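Input: a single structure, listed below in structure tokens.
Missing here: one protein chain of the complex. Every other protein chain is in place.
And then subunit A:
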Amino acid sequence: MRFLIYLSDYMIPFVFFYIIGLGLLSKTNLYEEFVKGAKEGFKVVLDIMPTLIGLMIAVSVLRASGALVILSELIKPLTDILHFPSELVPLVLVKMFSSSAATGLLLDIFKEYGPDSYLGRLVSVILSSTETIFYTMAVYFVAAGVKKMRYTLAGALVATLAGVVGSVIITKLVF
């Protein structure tokens, strides 16, 4: 499992080396393109900023009120059987509906337990391996004008569940 740690360290430098190497070989105007793309990135962040402010406020209210602690203690007996930390249950459930609301809860976990704690690492892995189920389905099927979705939801739930179980196992193995 040491391999996965090395892979993590090499990932970004390798991607940069590869892209810039190819760019040089194909005589692309590297720096001009980088700046152009970086501007795009600014727009993306500015777009999500208001959403993020709204959701971080909502999550901070939940945390400060003590509601999150009550909730995770209520479900603790059940999650203990499954060997899943009860603190992450709200996040996994919310993630099915809204990616930005889940981000709010993720940041709350980082704040409470630290990004390098077991919970912080696990939650990072879970969120990198799952997508919003209901939001994605609504957007795609409404745009195509499809009313009967057949087995899509079942498949999406299977994939998400596999992702969460896989995240728990791999996080325990690697760290």
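Simple rule for what comes next: a residue touches a chain if its C-beta (ideal position, glycine included) is under 8 Å from a C-beta of that chain, and two chains touch if they have at least 3 such contacts; residues count from 1.
We adopt the following convention: contacts and distances are computed from a predicted model.
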{"item": "Missing subunit (named according to UniProt) among the choices \"Nucleoside recognition protein\", \"Branched-chain amino acid transport system permease protein\", \"Phosphate ABC transporter ATP-binding protein PstB\" or \"asparagine synthase (glutamine-hydrolyzing)\"", "value": "\"Nucleoside recognition protein\""}
{"item": "Missing-partner contacts on subunit A, residue numbers", "value": "3-9, 11-12, 15-16, 19-20, 22-23, 25-26, 28-30, 33-42, 44-49, 52-67, 70, 94, 97-98, 100-101, 103, 106-107, 110-111, 114-116, 120-121, 124-141, 143-152, 154-156, 158-163, 165-167, 170-171, 174-175"}
